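Notes follow the structure.
A single protein chain has been omitted; all remaining protein chains appear in their positions.
== chain A ==
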Amino acid sequence: MSSSLRDRLQRHFKRSTPSDTPVAEKPEPHLKQSADRFGFTWRENERGGYLHRRQVFSAEMQHGRYALGEMLQGSSEFLMKNGTGFEELLFFDTETTGLGTGAGNLIFLYGIGYFQEASFVLEHYFLPQVGDEAALLQDFLEQVASFSVVVTYNGKAFDWNQLRTRTTLHRLPWAGEKEQCDLLYPSRRLWSRWLPSCRLQEVESACLGLIREDDTPGNLAPLHYFQFLKDRDLSRMSGVFDHNERDVLSLATLFTHLQQLLEGRQPPGNPEEAIALGQWWERSGRVREAFARYEALLSDRKTPLHIRRQAYRAASRIRKGEGHWADAVQLWQRWMDEDLWNPEPCVELAKFYEHRTREAERAHQMTLEAMHRLSKRGRLGSQPRKKEMDALKYRLRRLEQKREQTLF
């Protein structure tokens, strides 16, 4: 029966060529020795053992367009709660065996970075023996306990979440409630308009001046690990270690870059970024700085129309909200002259003349102009905006009535 079970299994499930019989893993002396070559040391506690590496980088070390320590000169208030010190930040990135956050997705490499005495420390926790995960986790959790903020890239949903899954799986106490500073979200707000994607590598090369050469792509990391588990050859993993190291360092650089942009110490690199920055400031209550940003965009002749349009829209909204009507009207008129196919400024002006200055005739003219622009756009194939047009027709009728009232 037993050989028959094998045959049947093969019939239904065979997928690969015959492989060597699996070896039961044990802590081999040669692994501990070869670990040396990569700067790792063997660590043990009552739950088992794992490999650990600690590297210290000087604050002056350049990674991309910034030195690691540059962040310390800035403030952290735009990305985190007030009063958080830089020594409380934990830069965190993992390598896992799969995607998703299910119980079967194993974290085999944990990378963390933090500032200590004006240096940047980078630690790696690597799991060479799957059965000893609890040993690694226990030490790792102890090490990260004192930090209050976790800085990640898509880690709120993934890396940190998955750490929690591993902890629960081993029934270890979870004390990981920390403030999450996930840099994916600010990156999306600033760059999703002009970057093809907001993958970390994309952001690195476009914004941080980092090009990765002979990098091991993250999606191949699991395969290297699976192979390592078979042949115990640690040199297979060195590419993955390097990849993770760069990820953690890039988190620091990215943090610095965002900080400098948001503080206004770093001029925006292009109009898209500039407008996004203005909108960020406006939303977080820094209206004056936002307005200045919009004005700067409008006074630069090279700013493309689609950005100018957004700047006009936002700037005139600010002025209107403050009751600076003369400024607002001036902005609308400039907008109208520049953005010839857009009914928006005409509508704004129509509203202004109708309700503020009560000039029914001028309001009527503006409404007609808006309708003209809208239908012109319709003829050019853009979707006819029936609702918009109906609203304009309604306004026009009302204005005609008002005009008659003033005539008689």
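By definition in this document, a contact is a pair of C-beta atoms (placed from the backbone, for glycine too) under 8 Å apart; a residue touches a chain by one contact, two chains touch by 3 or more; residues count from 1.
We take it that contacts and distances are computed from a predicted model.
Chemist: Choose one: "Rod shape-determining protein MreD", "DEAD/DEAH box helicase domain-containing protein", "Dyp-type peroxidase family" or "Iron complex outermembrane receptor protein". The correct choice is the protein name in UniProt for the chain not shown.
Modeler: Of the names offered in "Rod shape-determining protein MreD", "DEAD/DEAH box helicase domain-containing protein", "Dyp-type peroxidase family" or "Iron complex outermembrane receptor protein", the one UniProt assigns to the missing chain is "DEAD/DEAH box helicase domain-containing protein".
Chemist: Out of A:Thr101, A:Asn270, A:Thr303 or A:Gln365, point to the residue that touches the absent chain in the complete complex.
Modeler: A:Thr101
Chemist: Among A:Met61, A:Val130, A:Ala145 or A:Ala175, which one is in touch with the chain left out?
Modeler: Final answer for the missing-chain contact: A:Val130.
Chemist: Hey, which chain A residues sit against the chain that's not shown?
Modeler: 2, 4-16, 18-19, 21-22, 24-26, 97-104, 106, 129-131, 164-165, 168-169, 222-223, 226, 229-230
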